Every structure is written in C-alpha cells, then in structure tokens.
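Not every chain of the complex is shown here; the ones you see sit where they belong.
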Amino acid sequence: MNLLLINPNTSEVMTAGIAAAARAVAFPGTTVHATQPTFGPRSIEGHYDEAIAAAGVAEQVRLHGAGADAVVIACFGDPGLDAAREATSAPVIGIAEAAFHAASFLATGFSVVTTMTRTCVIAEHLVHRYGFERRCRGIHGTDIPVLALEDGGAGCVDQIEAAAREALARDRSGAIVLGCAGMAALCATLSARLGVPVIDGVAAAVKFAEGLVALGLRTSAHGDYARPLPKVYDGWAAPLGW
Amino acid sequence: MNLLLINPNTSEVMTAGIAAAARAVAFPGTTVHATQPTFGPRSIEGHYDEAIAAAGVAEQVRLHGAGADAVVIACFGDPGLDAAREATSAPVIGIAEAAFHAASFLATGFSVVTTMTRTCVIAEHLVHRYGFERRCRGIHGTDIPVLALEDGGAGCVDQIEAAAREALARDRSGAIVLGCAGMAALCATLSARLGVPVIDGVAAAVKFAEGLVALGLRTSAHGDYARPLPKVYDGWAAPLGW
C-alpha cells in the first residue's frame, strides 16, 4: 500500500525524521511517501501557524491524495484533518487522534507531554472534540521549541522524561502520549526509561492506517465527508478547487 | 473605531452584502473596512473549503489587523478565529459565536437554520466547542447553496421560513440563529414573519465588537493567544511570518 505521510510544516529535516519514524514501523508492503506543503511555517507552535499549515495539508492531499491508499497527518494538532477526509476517499489519520486511541487501549488514563505550553490548549481542544476528556488526565508543556527536536531531540530527552515522570505521578496516569511529531525518535528511549507505554502518534497512525486499509475501509463519502462541491478557487489556490 | 470585517470567501458580491449588513447596524462612530482573502474558495460549504478560507482569514488579519480596533470574521464556521486572535490584540469575534451568545441572552433554547446539510456538522462542532450544546436544540440544513444567497437571498426566504417554523416546533426553541453570513439581509423579514428573535451573526458580532472596544477590552496576550513566535514562513506565505 501507498501511505501519504504529510508533515504539515515546511521543515525538510523534520519531514525526513518523521518519514524515518514511519518507515521504521511500517509493514514491508507499505511504501511511505513523505511530503510537506509548498508554503507555510517551518514549525507549528500556535493557532496562527496551524491555520496556515492546515491549508498546506489540504494542498498536499489535493495534489497527492489520489494515489494514496491512506494518509497520515504528522503534526500533533491534526491540522486539516476534516479537510483531508473530504478530499480523498483513502482513510486519513491524524497523529494526535491515533495516539489518543492507542493510549486508550492500554491504560485507563494517559498524560500528554508536549512542546510549548502555549500549544496545550490545542491539545485540550482535540481531547475534548474527540471525546477523550476522561481518558486524558493532563497535558503538560515543556517549552522545548519544536525545531529543537529536529535532530531527533536527543538533547531534550531528560527534560521530557522529567515532565513525564511528574505527569504520571500527579495525574495518576498509566501511559504517556508524546505531543509532537518531532519526538518520534525519542519514543523507545523514553519507554525504556519510564517503564510505561509511551506512544508516538506517528507510529500509531501508521499502524492504524495499515489496519484500516487491510480491511478495505475507506473514509465515508456519505454526508459531511462527501467530496467537496465544485467551485472556483482564486489566487494561488486556484489549482486546489474542485 | 475601525472595524475590520473579513469575509472568508472570495466572493466580492458577498463581501459587499455583508459589509452593508454590518454598516446598517454599526454605531455612527464605527468605520467598517470590509475585506476578503486574496485566495481561496468563492463560497464555503465544507471542511476543505473552510481549511483554505481559514488561512485566508489569517492572511487578512496579518495584512490589515494592525490598524483595526476590532475584527469580525463573517462566515458561520468562524474559520481562523483562534489564529486571528493570536495575530492581533484587537478583539476578534466570529459570527457563529456572536449569534450563539446573543441567542443565549434571549431564549433558553435556539435552533440554527443553515445552508447545506453537509455543513451542519461544522456548526455542531462549534456549538460543542463553545459550550452551547444545551442551548442549541437543533441544527437544520436547507440545502440552499451559499451563492444562491448572493443577491440577498430573496428567493430563498420562504424556504428558510419554513425550516425555521419546523425547527421552532420540533426543537421547542424560542429563537432562530441564521447559519450563514449570506442570510443577513433576510433577518428583518424572517423576524417579522416568525415572531421570535431571529439572529444574524454579522449584526450581533458588530455590536459585541463595539461593546468590547468601548470597554477598552482587548484579546489576552497572556498564554495561548500570545503573539505568534517569530519564524520563517515559506512559499506564497513568506510575508505572513512573524
């Protein structure tokens, strides 16, 4: 199967890192095609960055979605998720939702450890919208800038571990969700150190996507995920219309 | 005061219509500056359209937000609302939230009558996110295309009235919220016919914005609405970075 892996920011280094994380867990028959928008922010650390990045996700699905068997959106805010589901009949999975779903299979409660504290509210909104408000017992910022994770985050692992330990104790949680695609490379280390399930959404999304494709399940085209209505798009977005 | 009124789609006819609706209710000291993105869909009738339009709202606030005392986002999905609040310290109000808040002052329960049924889920998500799930007793699609409202919607008024009457009876509601900025011109007619409060979000947003400005209240720059972090933006979005 062909998996379209979209990094919503424009950092090629991060795209490569996320692709590596995805390929490391993909089944042999899965080809990971990693991409990123042609425009937008180098990292996503707030609502404004995210709004532009969501349009970038829509662009990439519009351009490359036709050939994909599944799509993964590799930013913890799941930007453009609903848009992507309208734009392709392939299953589309965001890494935040994937991580939340995976954690729910493994513990009665989990905590999220993320980057900038200011983005906690984005995770809170997702938790609430997806219905995980009782499973998610805490969301914790570390104020590590996203791009500091570009090298795999090796320098940040102690800080993240400390935040995770405190979260486990204070939140009475049984698992940790990593709140940034850029933390994927740290997942094994943190899991070994913490002794609890540590969930990287990129890996979880890849496996869930493979599972859905194997079952022949596709995004519903009935109702609110029906293909976009035909209409004129203006400006740089002209090619994105239907 | 200067009110930046952003129509998130690229229909100039609709921008003009919304601007007229806003000016009709604005206080004499309010100058309405109506604008629209330089790119994106002519109308917003689904998640995909909305994702591009939200980036368009971010663009317009970035370009014109500095001189505004308040900003109104004139599409019922409130696209780009959080992004806009990061990008300016002026108060920013979406017309959906404005309509929901206004209706809550006037009735214990209200119903929304909107355009395409496929967009009802967008309104549902907003209702839930904003906390109006107990006030909002129903969301009803009429499957009137948004652009059919461009002329003020005169041809659609009977259809909307019928949907509103059914909603009032079935939902046990006391007020009607119009679920599209393009319905603004129909508000007075529908109000007269129905005999209950009929709320146009454009008008409500203008008045709430004027009120907040008069009180000297501005968007909080503390925490998650702090100004975007400085970073490189790529492609067409390069000028939008901070």
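By written order: A and B. Residues from 1 in each chain.
One rule holds for everything that comes next: a contact is a pair of C-beta atoms (placed from the backbone, for glycine too) under 8 Å apart; a residue touches a chain by one contact, two chains touch by 3 or more.
Please read these numbers as outputs of a predicted model, since none were measured by experiment.
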Handout entry: 2 chains shown - copies of the sequence in the complete complex
Key = 6
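One rule holds in what follows: only the chains that are shown with their structure count from here on.
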Exercise for the section: Could you work out how far chain A has to rotate to sit on chain B, using CA atoms and steps of 5 degrees? Expected result: 180
Practice task
Over in the complex, which chain A residues touch chain B? Could you list them?
Solution key: 10, 37-43, 45-52, 54-55, 57-58, 80, 82-83, 85-87, 116-122, 125, 128-129, 145, 223-226, 228-229, 231-238, 240-242
